[in-house]
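Complex shown without one protein chain; remaining protein chains in place.
And now, subunit A:
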Amino acid sequence: MDAIILQILNGLDKGSAYALIALGLTLIFGTLGVVNFAHGALFMIGAFCAVLLSRILSMSYTTIDETRTDFLGNPMQVNVPYAYDFFGEAAGQTIIEWAVPLAILFAIPIMILIGVAMERGLIKHFYKRPHADQILVTFGLAIVLQEIIKYYFGANPIPTPAPPAFTGSFDFGALLGFDANQILYPYWRLVYFIFAAIIIGAVFAFLQFTTFGMVVRAGMADRETVGLLGINIDKRFTIMFGLAAAVAGLAGVMYGPIYSPNYHMGMDFLVLSFVVVVVGGMGSLPGAVAAGFLLGILESFASMREVINIIPGINQIIIYLVAIIILLARPRGLMGRKGVMED
């Protein structure tokens, strides 16, 4: 029993990342009808926003501390971050340590800007062209984006630690009445899951309860009619693209402490997220979220030793296997609408 709970928990954080990326992909596909292969790159850029902010915050200058000496007997050189001067030493240190959560605020405007620029500058011209062309051009864009990041940040993964308050593990077993230390779950993963749940809830609430969201949903259902009613649907869809980019970016920002950002992480996640979207059903937002968590949990179950002993290698292929079965048995996906890209 405890093993099962542990696997479910383990699946949640990866599932959250899949769900967030897949949600953005679906938003773009549902509104603009574009298959965005560069979405993984947006996730990656989000993660590097956190890296960038933590570098900015810990920018420092060198002074000479007369009271201490280094091993040669000379006065010791000390690097003092500018943040210490601005906020005082204790507050400055806290700010540096909390760079990843702070990067949320930093990343939102950047990601929205990148998203809107991408849509207006490039994707707009591809609405009328075949899906293959959209895949190809966004694939090219993904290569360009990841090479730019590689140029500035190097090819190695950059560790981005979580704030010290979240470094420990949470004893989940004790909460449920199991023995202590049976089910340990790192705090940051819990934070990530809660964060993902909030973002997903916010996106759904935005679409469901605001006038803007209502118009967007109407546009997803029938773009032409909404346009005929005198609503500038293109503008709203552009904003939705920015929003989808922000969702992917935030997923990346918070994922840094779990998986050190490197320049090709976006592509790794993208391949899986596409599978998630297809399993959930192209164009279905709840489907994308459900499939994200489902596949994340399935993946962690498949990597249990007991399962691997029965079917070796299943942990490597489970997601693809599920996708193949779903695509062949129920092409519209788990929660896909009838007739949407169902071929």
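As a working rule, a contact is a pair of C-beta atoms (placed from the backbone, for glycine too) under 8 Å apart; a residue touches a chain by one contact, two chains touch by 3 or more; residues count from 1.
The working rule: contacts and distances are computed from a predicted model.
Undergrad: Just go with whichever of "YdbS-like PH domain-containing protein", "RNA polymerase sigma factor SigS", "Amino acid/amide ABC transporter membrane protein 2, HAAT family" or "Two-component system chemotaxis response regulator CheY" UniProt uses as the name of the absent chain.
TA: So, among "YdbS-like PH domain-containing protein", "RNA polymerase sigma factor SigS", "Amino acid/amide ABC transporter membrane protein 2, HAAT family" or "Two-component system chemotaxis response regulator CheY", the name matching the hidden chain's UniProt entry is "Amino acid/amide ABC transporter membrane protein 2, HAAT family".
Undergrad: Which listed residue, A:A47, A:A83, A:V137 or A:I233, touches the chain dropped from view?
TA: A:V137
Undergrad: Can you list, in ascending order, the subunit A residues touching the missing chain?
TA: 35, 122, 125, 130-133, 135-137, 139-144, 147-148, 150-151, 267, 271, 274-275, 278, 282, 312-313, 316-317, 320-321, 323-324, 327-328, 331, 341, 343
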